[in-house]
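Only one protein chain is missing from this complex, and each of the others stays in its spot.
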Amino acid sequence: MVKGSKNKFLDFLQFLVILLTAVFILVPIYWIVSGAFKHQVDIFQLKLLFTPTLENFEIIFRSPYNLFDKLVNSTLVALSTILIAIPIATMAAYSFSRFRMKGERLMFVTILATQFVPAVVIVLPFFILFRDLGILDTRLALVLVNLSLVMPFAIWMIKGFIDSIPLDSEEAALVDGSSRFQVILNVTLPMALPGVITAGIFCFILAWNEFLFALIITTNKAVTLPVGLSLFHAEEGVLWHLISAAGIMIMLPMFVLATIIQKHFVQGMTMGAVR
Amino acid sequence: MRDRLLKYFLVFPAIFVVASTAFWPLFQSFYLSFREWKLNRARESRALWDYEYDGLENIAYLFDNYLLALEDDLFWNSVRVTSIFTVTSVLVSVGLALGLALLLAPGGKFRLTVRTLLILPFAMSPALIGVSWRFMFQPDFGLFKAFFDVLIPPLADVDWLGDANLAMIALVGSEVWHWTPYLTLVFIGGLATVPQDAQEAAMIDGANSWRIFCDVTLPSILPVLAVGIVLKTIFSLKMFDQVYMLTNGGPGNATQTLAHYIYFNGFKYYNMGYASAVSYLLVIPMFGLTWLYMKLVFLKR
Partner (left out) sequence: MRMKIIISFISFCFLTSVAGAGDNVLPYKLKSGKPFAGTTLNILAVVTPQFKSYELRDEEFESLTGITVNWTHIPFVALQEKIASVGVAADGSFDVVNYLDSWGPANAYWLESIDGWLKRDGISMDRYPEAFKKSAMFKGETLGFPLRAHPMLMFYRKDLFAKHGLSVPETWNDVASAGKTIKQKEGIGGLACYFGADGNRQNLFLWLNYIWATGTEVFDKQMKPAWATPSGLRATRDYVSLHTKHNICGKGAVSNVEQDGRIQFAQGNAAMMPVWWWAYSGFYNPNQSKLTKDQVGFAGMPSYQGKTVTYAISMPYSISKYSKNKEASWEFMKWLSNPELDRRNAIERSVRGEKIVNNVVTHKSSMADLGVNAANDNIQMAALASLANSDIMPQIPEWPEIGDLLSNAIQKAATGGNVDKLMKDAAKKAERILSRAGYY
């Protein structure tokens, strides 16, 4: 009897904590999301009820904000970045994790060390480099910058996940006669998939939200969302109703992506159990 | 035998990408941290580093920027602020994330639903978070004011961003809100690789959950945990947009992190060489942290 109610109490406690977490996450998000549906004048009122409007979403896609072009640019740049970075990073991470190499420590630390320096210090060297290459204000330039930004973190994160995967299944497969390549493809990758996807989302978000390089390198043609968002800092003040609407546009792809990916996580976990 | 070539082949593309994109700008900025690189001076040519220099014969001149930094008490102030901020936010967010990961890892519809929410705070850009949180702390119509009005009346009229300590709490709070959910996702992913059989074996042996956690779970997710800590620390040390939007280093210099100090000296005061020098001083603790990681995790194979 006592044990049963203790379990129930613990269960309830867990439930409470999870609920509080959800609330903690959601409250600021609700605040922002609700702002997207308010008229500008209602923003400064703390009302729970207000007359909603969809006009903000229309306004942000019109001139002078033209959010759609920036959305396209951001999507292309971020997608290109992870499509190039994640496969390369996974290969390197596997190697760092499973093999001993000459100078591996140096390589590994140096890769991460390229990200120790704040962006402000290297943005102008990049700027001049692109000026001399003639690729200022292009998406290519942004992809190059984001690649350098994202690679170290991708490698480190994926390596961390691969490190957590026990060697037994790989060794078993190797003993069975598979080549190393087949092992990576058929054994390691499926198990590391949640990790790779997490790293992929991380890198996508990094590239998606990158501001300073985009500001300095682009002017008209390759402007991305974060720079576009700065247009909502008008001289009369921050245009909350518009920035909230744009914020939703920015968060939505991520949210949809993550929901779809939850299924992968579930798969990954059950795979780990059934062995 | 084939493995020997394969391992270098696997690593090569990554090294190539990093080397070709990152090294040249880094080298330039490192070189310029020893020179008087100011954005408000004319240059001799279109290259970034063609300035007239004097004092070249004096070798100590090369370290001017670094010495200047060490003499400046605003520099030391930012070191102090950054240390407090980073340590607090890393401890709180990693600790919370680990706990939440354990709570949310098991399946079930409720948990799955909450897990989909975890990506949201991280999907917001730091600038947007800074600006929204500043809005929420507004003493006239901010969300937190409404909360406190209802829940903790004495706190209702406090100007959070106008008080040195409260502003720091606000900053750490927004950073924790930003990162904890994502770190939770990362740790959940890590928990997925914990060998189920070892856990079951331990349970059969009669071990309680705490022991299982310490002996089975923790060692298994240590690599992921360590990576999480290292990455979070690096990002906290470099964090700029959030401080800029939320407090702008205020009140006074009470929340001026090193990244903020570097940015302002670089772009706002046009002293890029000095800013570079300070950045390269900032990398020292990062190297230290990485060295620690290497010692603890990398070699445990």
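The first chain written gets the first letter, and so on, giving A and B; residue counts start at 1 in each chain.
Methods note: contacts are C-beta pairs under 8 Å (C-beta built on N, C-alpha and C of every residue); 3 or more make two chains touch, one makes a residue touch a chain.
Bear in mind the structure is a predicted one, so any value in this text is a computation, not a measurement.
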item	value
Among B:48, B:136 or B:176, residue touching the chain not depicted	B:48
Residue among B:30, B:144 or B:264 that touches the chain left out of view	B:264
Selected residue (touches chain absent from view) among B:173, B:219 or B:251	B:251
Interface with the undisplayed chain - residues on chain A	39-41, 44, 64, 124, 127-128, 131, 136, 212, 215-216, 219-220, 227, 230-238
Positions on chain B where the hidden chain makes contact	39-43, 46, 48, 68, 138-141, 157, 159-164, 167, 244, 247-253, 264-265, 267-271
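Rule of thumb we're sticking to: only the chains that are shown with their structure count from here on.
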item	value
Centre-of-Cα separation between chain B and chain A, whole angstrom	15
Complex contact set, residues of chain B against chain A	2-3, 6-8, 10-11, 13-15, 17-18, 21-26, 28-29, 47-48, 100, 103-105, 107, 110-112, 114-128, 131-133, 135-136, 140-141, 143, 145-146, 177, 181-182, 185-186, 188-190, 192-197, 220-221, 223-224, 226-228, 230-231, 234, 238, 240-241, 259, 262-263, 266-267, 272, 275-276, 279-280, 282-283, 286-287, 290-291, 294, 297-298, 301
Chain A residues within the chain B interface of the complex	14-15, 17-18, 21-22, 24-29, 31-32, 44-46, 84-85, 88-89, 91-92, 94-96, 98-99, 101, 105, 107-109, 111-122, 124-126, 128-129, 144-145, 147-148, 151-153, 155-157, 159-161, 163-166, 179-181, 191, 194-195, 197-198, 201-202, 205, 208-209, 211, 226, 229-230, 238, 240, 243, 247, 250-251, 254-255, 257-259, 262, 265-266, 268-269, 272-273, 275
